[in-house]
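Complex shown without one protein chain; remaining protein chains in place.
Chains: A, B and C, in written order; residue numbering restarts at 1 for each.
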Amino acid sequence: MRKEVVVVIGVGGMGQAIARRQGAGRTVLLADLNEGVLESLATSLRGDGYDVSTQRVDVSSRESVRSLAETASSRGKVVQMIHTAGLSPLQAHVEAILRVDLLGVALVLEEFGRVVADGGAGVVIASMAGHMSVRLTPEQEAALRMTPSEGLLELPFVRPDAVTNSGAAYGLSKRANQLRVQGASAAWGERGARINSISPGVIATPMGQQELAGEHGGMMRAMVAASGTGRLGTPADIANATAFLLGPDASFITGTDLLVDGGVIAAMFSGRLHASAAS
Amino acid sequence: MRKEVVVVIGVGGMGQAIARRQGAGRTVLLADLNEGVLESLATSLRGDGYDVSTQRVDVSSRESVRSLAETASSRGKVVQMIHTAGLSPLQAHVEAILRVDLLGVALVLEEFGRVVADGGAGVVIASMAGHMSVRLTPEQEAALRMTPSEGLLELPFVRPDAVTNSGAAYGLSKRANQLRVQGASAAWGERGARINSISPGVIATPMGQQELAGEHGGMMRAMVAASGTGRLGTPADIANATAFLLGPDASFITGTDLLVDGGVIAAMFSGRLHASAAS
Amino acid sequence: MRKEVVVVIGVGGMGQAIARRQGAGRTVLLADLNEGVLESLATSLRGDGYDVSTQRVDVSSRESVRSLAETASSRGKVVQMIHTAGLSPLQAHVEAILRVDLLGVALVLEEFGRVVADGGAGVVIASMAGHMSVRLTPEQEAALRMTPSEGLLELPFVRPDAVTNSGAAYGLSKRANQLRVQGASAAWGERGARINSISPGVIATPMGQQELAGEHGGMMRAMVAASGTGRLGTPADIANATAFLLGPDASFITGTDLLVDGGVIAAMFSGRLHASAAS
Partner (left out) sequence: MRKEVVVVIGVGGMGQAIARRQGAGRTVLLADLNEGVLESLATSLRGDGYDVSTQRVDVSSRESVRSLAETASSRGKVVQMIHTAGLSPLQAHVEAILRVDLLGVALVLEEFGRVVADGGAGVVIASMAGHMSVRLTPEQEAALRMTPSEGLLELPFVRPDAVTNSGAAYGLSKRANQLRVQGASAAWGERGARINSISPGVIATPMGQQELAGEHGGMMRAMVAASGTGRLGTPADIANATAFLLGPDASFITGTDLLVDGGVIAAMFSGRLHASAAS
């Protein structure tokens, strides 16, 4: 009797909350680029009764992602994969963001789409930034959905010289995640599995707190103040939405994105943000 | 001690499933244009132990919707409102569709946004058709979000002469529902409440079965065959998504749309539908 | 790719609600003694988009139960089994109740414990009557847990001459269900599966309504009036508890009973019922 395996890629604030929410009674395979953080979380989870193993991964390398998928598959039935890894615009420059946030997700969707179990499901953490970015043309969207992964960074509108700054690279990557999940839903469906994305708003993770303290912090606070809920998200808000999408009550949901942003995008598009930011 | 009130507008297949899922231990106020169907469901629900009252409503009339909201409010705390009423392109012509499916939702959002309880939540059933329709300009989207309800049917691109057939009227209305929910999330938020929409795919309700038997039935089956799940939805799939959005695990979700379509839209945009429909 | 199979035994009010709640996207195998009711529910579920097959079963016959388990197993992975079949004291005499309600559950637990899939789960619908009955000795409880099924009806305190009326037979059977689930949790656990029972209170199913109209109806209403919730249960209340016990959030729960009775048993044991019944 092989145990069910749940893979969590990226062990920041959301990855931790999700690992705790999904991992009980299963083998949890944690993956991150940073081995120190990885071992620290593994130790904490083991203390809480989880069965944990770890593997370093560089999501921008197909070889590294494939190795992770093979490890997962060797441990048991890969019933869940949650991808939370990513670089924020504060942490990296255009090229690194495109490689990790855009290409990385494409590779993970492809390699885990080859090992996910019948009845399994995956969630990719995108961002509400994917709902904000400049409108892409239908042709550009199609290209982001279906271009073979290795060609993604060669698309004219994705090449570093076409993407002017790290914020734009981030928004483009996160929009690409949503589209890539649409494209991947076919391969996942052929295996009897589902794949969706979640687009979080401003979440009070360490990364989120860093952004709130940064140069765009004032704007972010104005966005939150103008939103329907008027509050920051917690990692648990994202873990709860993830649990729903991975769980039995969402068996008819695949290839879609769920915006979990407290109402910020709705406020922006309704023109409320400007009024609020100005006051 | 006043009981909590849950209002279900529209008592077709989805309305029934949602009323059963949400109504236990509360006062259920059912509303529909058709009094016969209304009483029939009320009798069935009472037999199953629900506390039910009914009121006829014409959602295209502000007076009628306001009366419903007042009735709800007089019965207790209006903790949930689910709007499932609508006309399908098979059932009605352009004008009726725009009046019921587009204007009707705007009126319901507005009137219930005045009575919903602190901590309450609402869900509007839109449609995946709202994800398919021709792209609107940002100005048109803004107009659908924010134009006062009484002016909606006067917008140039909404006027019956600009909408060529009932299918187009339906798609436009359902896109408008999603946008209107964004716009309404501010007023609902000011009362401490949340509002979201669900966009169902092909659901095996009586209305859905009628469409599957109609002239577009073959295309609909091809869409389902090409989708990630490869199946029709059940009313329970929509009731489960509704329960999530209304429940405590979605307290950071407002002003958004959740596509529950088995992967059809993802298949369409990934070009899989054509291949499948041709085979 | 074989579909997941969910088996629902007994298609009364609770069986129907549970089949709708658990069956979407799976093969639903419905079983009941009454073929007319079986086909009628199957037709209704197919209309709602479920993939349904049926098989007549006499739960008091090992051969019949084994045949059902084999059918289930031949259709795919048996991920869930929910046993709702039973006779009420109004419907049958002592012998029939013991054969169906006590022996039947033992046979179902045993035969499905041989086919349930790794990661699967089951729920047996017992009754709050199992919490009310005269206290059994530890030896009697042990006998009900562990005696081979074929010997259960031969136990001295279970033999028809020791059980004075159908109400006592019902209470004893339902207490036995809870104990048998404890005993069965070992075999189910060895397959990586879980098994639990639910003890409903007064539920507004057709069977429940019949009891409320019968000679004990007044006492039942007094019990409900004295309870913490003060209301009848709905089939959805039981379906929701079932969904929890079968689902991922209950992966550490096995071999236990969940009382879903609106607070009736608590009221009885707190002496509130007498006061209320007397007024």
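Going forward, a residue touches a chain if its C-beta (ideal position, glycine included) is under 8 Å from a C-beta of that chain, and two chains touch if they have at least 3 such contacts.
Not measured: the values here are computed from a predicted model.
Novice: Report, in label order, the displayed chains that the undisplayed chain touches.
Specialist: Missing chain, whole complex, touching shown chains: A, B, C.
Novice: From the listed residues C:Gly104, C:Gly171 or C:Gly233, report the one that touches the chain absent from this view.
Specialist: C:Gly233
Novice: May I ask which residue of C:Gln16, C:Ser127, C:Ser185 or C:Gln209 touches the chain that does not appear here?
Specialist: Per the contact definition at the top, the residue touching the missing chain is C:Ser185.
Novice: Which residues does subunit C use to touch the chain missing from this display?
Specialist: Looking at subunit C, the ones touching the missing chain are residues 135, 138, 141-142, 145-146, 179, 181-183, 185-186, 188-189, 194-195, 201, 227-231, 233-234, 237, 240-241, 243-244, 249-263, 265-267, 269-272.
Novice: Considering the whole complex rather than only what is displayed, give the residues of subunit B touching the chain that is not shown.
Specialist: Residues 1-2, 4, 22, 24-25, 79, 118-119, 191-192, 243, 246-249, 251-252 of subunit B touch the chain absent from view.
Novice: Going by the touch rule given at the top, which residues of subunit A touch the chain that is not shown?
Specialist: Considering the whole complex, subunit A reaches the absent chain at 13, 17, 20-21, 23-25, 47-51, 203-206, 208-209, 229, 231-237.
Please note the rule applied: only the chains that are shown with their structure count from here on.
Novice: Between subunit B and subunit C, two touching copies, which fits better, same or different residues at the interface, with half of the numbers shared as the threshold?
Specialist: Mostly same residues: over half of the interface numbers shared.
Novice: Could you work out how far the Cα centre of subunit A sits from that of subunit C, in whole Å?
Specialist: 42
Novice: For subunit C, which residues are shared contacts with two or more other chains?
Specialist: 24-25
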